[in-house]
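Below: the structure, in structure tokens.
The complex appears here minus one protein chain, its other protein chains still in place.
We call the chains A and B, going by the order they appear; numbering starts again at 1 in every chain.
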Amino acid sequence: MHVLPAGTPPALDLRGICKAFDGKPALDDAHFSLAWGEVHALVGENGAGKSTLMNVATGVYAADHGSQIVDGSELSPRSPQEATDAGIGMVHQHFRLVDRFSVAENVLLTLGGRVRSLRAAADLIAAKAREVGLDVDPFRQVSTLSIAERQRVEILKVLLLGARIIILDEPTAVLTEEESSALLVFTRRLADADHAVVLITHKLKEVAAHTDRITVMRHGKTVLAGAPMAEVSEAEVGRLIVGEAVVAAARPQSRPGEERLVVRGLGFDGQKRGGAVELTLRAGEVLGLAGVGGNGQEQLVACLAGTLAASAGSFTLSGVDVTRATPSRRRDLGLRVIPASRFATGLVRQMSIAENLAMTNVRTGHFGGRWFLDRRRMKAAALAAIERFDIRGAGPNRRTELLSGGNAQKVLLARELDDGLKVLIAHSPSRGLDVKASEFVRDAIRAAVEAGAACLLISEDLQEVMGLSHRVAVMNGGVIAGNRPIADVTPEWIGALLTGHA
Amino acid sequence: MDFLIGWLAIIPSYTTPLLLASVGLILSERAGVLNLGAEGMMALGAMTAAITVLAGHDPWMGIAAGAAAAVAVSLLFGLAVVVFRADQTLAGLAVVAIGLGVTGTVGRPYVQQTFGGLPKLGDLLALDPANPLGRIIAAQDVISLAAPILALAAWWWLMKTQAGLRLRAAGENPAAADVAGVDIQLTQLAAVLFAGLMCGLAGAYLSVATSHVWVENMVAARGWIAVALVILAKWSPARAVIGAMLFGSADALVPRLQAIGADVPVYLMMMLPYALTLFVLFLTSLSGRGSGEPASLGAVYLRQDKH
Partner (left out) sequence: MPSTAYLMRRQEPGRLRTALSYSIGLIIGLALSAAILVAVGVPAGDLVDEFLVETFLTSDGLAQTVTAAGPLILVGLSSALAMRIRFWNIGVEGQMWFGAIAGTFVALNHIGPAALRLPLGLALAFAAGALFIWPCLVLKRRFGISEVISTLLASNMAFLLVQHLLFGVWRDPANSFPITVEFPPESQFAALGWGQTHTGVILSLVAAVVAWFLLERSPVGYYADAVGHNPAAATETGLPVKAIVLGMTLASGGLSGLAGALVLSGTEHRLSQALGNGYLFSAIVIAYLARSKPTWVVVASIALAAIYTAGNVLKVFYSVSEAVIVLAQGTVLMSILIAQFFSHYSIHFSENTRS
């Protein structure tokens, strides 16, 4: 961090910001101060209000209360446009790029009247890219770019708009380790060139070495404001983030039994040439499948669940070949799935908790048989599940879209972890959940496995994989790059397989 | 040969309404608004134009009035879907009902009254009727000549100008466009009004330039074919020129065959444009390449949506 002359106003100063959505407070008297020339980490759990606070700063949301000072003068941007004019730029977690446009068209769109033609926009991109040392081809269509490349485009867009305050929302969440460190080195360069950078993140460890100060938020409040990174301990920050102590998950205390899921030579689209998936999963065992997202996990889950036809190979459930079986047949054999995206393939958001819980069992005649639907029985079953899984603040008739992420996930767990469970496919089961909800999910999985189920745990969260699994496999390019008992697993081994160097 | 020339001569008059309407719809859908109301807007344009001319006004006045009527109903549609976020499919169907309902009610006294329509080029220029080319040109009018040029101009504006880029962004990714300073609602509303203008013109052309009369059900599902043309043209006004010519040619075949007294099952022949539309839609889907459908077509955009 530069030594700035005394009395230099902060780049950005947010004071007493309040913001509620539909009556629920998302920000409650939040503070944040950013100095020129620094890289500032803004950390907290999901839902702590980090992104919301920065969205207020960039005029995406209008604050209900509070004031904002930009480089010494009061300014509460009432639109993203006003924030841009004030030199504030944000790279959102979900990129704001038009996929079907080229890089240059996207930049032309963003720059509006400031550039005349596509040609001029392309020249500007090339010049800026050279200046700051980012590699981008202005004429590529965005849909053909990798995630890291799209992120570079977003950063260039923000810089071309004249931003000197740059906010990056979870920038490393979607990157490989190598890409992440390149990005962090780049943010340091930006800060040194008289910009100010905010890194919104929950991966404190990753950014610690690259940031100057840290602000921690919890439940919409600022609980640690701008402490120098050198002066805080990781444990202290962890406590501030969570608010209460959380014990680490332990592995299920069970011994592997009979073979439950055997996958032989499974092929699907997007796999690297000649590749195939080989897996064996036993009762009472958790097989952790680590890997960077987008390496075939989605397809593997879809093949196993029965929503995607495998292009090659076969697999069996408890010895029965189900490669071509319908999803209902697989369920009859004890397959249960927790998909990565709850509302995409797991729950029906417009339907109630009771209806979602009954989805797998109406078919089997559990709620009134073939011709009748016993809604009273569905409701009673839902009440029991709400009790057992501690689904908070919700009656059986509440639509699942109104639930928090954690409670919606509990509905899914309550449905999938039923008596018939033999093989559980859990894909990123705790993604997007806060610490307590994540713990609940892991406890539930552990209990199911201890009761004799087999679990294929597919996750990008290495700690989760290491904490729960008896064996760990790594997925890369749509194939299993390696497979070891937990005792032999080292972070180095996983890291090497993830990046494809082993 | 005579048959061929006669057929070629009337193809543009069958192509023009389809082309005008589909170019309008393409701009609306490129901005993200699914617009199924074409059939109703065209009917409104046709009837309003006809009764304006029957009231003693110039054909051009009639066309302007027809366009204005369709713009008025698309303002209603635009307010419903852009401002009040109504379901675009249902609101489009409501526009069809309103258009057919108004024309059936208001237009009833004017049915079957013929009038002098838009002059053909043959009336304006001295063309040699013995020359086949002369005969074909003589059967054209100003609008049928202007329509393809208009379509290409729309393509150029959409694909090559900054304003066109902003409109496309609204239909592809409204959140990104919003951040870039595009007023989504204003853009969509303008696009909807333009679609109304074009559908109104298309309808007015049917009554004032082609038939010189108003009859109920005059549009005869041409509005729906225009809706299908948007998909066939993969949302490109330039491709719409080719598509409209294809359907115009098929549509023009029946009256020509009737005119030369060929013994054909007329009603079965009249199915040709519909069957052709379905068949070409089927072929397009087989091609496997991207459909070109705007990514956010029909979606409701709210800036304050919290995710």
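Quick note on the criterion: contacts are C-beta pairs under 8 Å (C-beta built on N, C-alpha and C of every residue); 3 or more make two chains touch, one makes a residue touch a chain.
Computed from a predicted structure; not experimentally measured.
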Residue of A:Ala127, A:Ala344, A:Ala384 or A:Ala447 touching the missing chain in the full complex: A:Ala344
Chain not shown: contacting residue from B:Leu4, B:Leu90, B:Ala146 or B:Ala262: B:Leu90
Hidden partner chain, touching residue among B:Leu75, B:Leu121, B:Met159 or B:Ala221: B:Ala221
Touch list for chain A against the chain that is not drawn: 21-22, 62-67, 74, 76, 78-79, 305-307, 326-331, 337, 339, 343-351, 355, 358-360, 362-363, 367-368, 370-373, 401-402
Interface with the undisplayed chain - residues on chain B: 36, 40, 76, 79-80, 84-87, 89-91, 93-106, 108, 216, 220-221, 224-225, 227-228, 231, 265-268, 270-271, 274-275, 277-278, 281-282, 285-286, 291, 302-305
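FYI, only the chains that are shown with their structure count from here on.
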Euclidean distance of C-alpha centroids - chain A vs chain B, Å: 46
In the complex, chain A residues that touch chain B: 21, 26, 52, 60-61, 80-81, 94, 96-101, 105-106, 108-110, 112-113
Touch list for chain B against partner chain A, complex: 162, 165-166, 168-169, 172-173, 175-182, 295, 303-304, 306-307
